[in-house]
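Here the complex is missing one protein chain, while the rest keep their positions.
Right after this comes chain A.
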Amino acid sequence: MASLIPCPHCGTRPRQEFSVRGDATPVRPAPMAADEVWNDYMHVRANPRGRIREHWQHIAGCRRWLVVERDNFTHEVFSVSDASLEQGGAR
């Protein structure tokens, strides 16, 4: 993983200030969505090599949840944005 993460609020900071949650792709389904949809959301994850989007929280900084787009093979970080600005959150 990257040594440094450019936080959109705090600037470039060491990775140790952040905490990872996992895949940022799944979107929380509507409450009464089908079993399969909820099963996918909770349990099914692709495991690609290359470009991925993950949720990270800047726990020792602004405490914002971020979407970090990075390459899990080269460890290059492409972009970091505030998760609340992402489209597609469940309502």
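Everything that follows uses one rule, which is that a residue touches a chain if its C-beta (ideal position, glycine included) is under 8 Å from a C-beta of that chain, and two chains touch if they have at least 3 such contacts; residues count from 1.
Simple rule for what comes next: contacts and distances are computed from a predicted model.
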Undepicted complex member, UniProt protein name, chosen from "Aldehyde dehydrogenase", "Fumarate reductase", "ABC transporter permease" or "Sarcosine oxidase subunit alpha family protein": "Sarcosine oxidase subunit alpha family protein"
Residues of chain A in contact with the chain that isn't shown? 1-4, 14, 19, 21, 28-29, 31-33, 35, 38, 41-42, 55, 57, 59, 63-65, 75, 77, 82-84, 86, 89-91
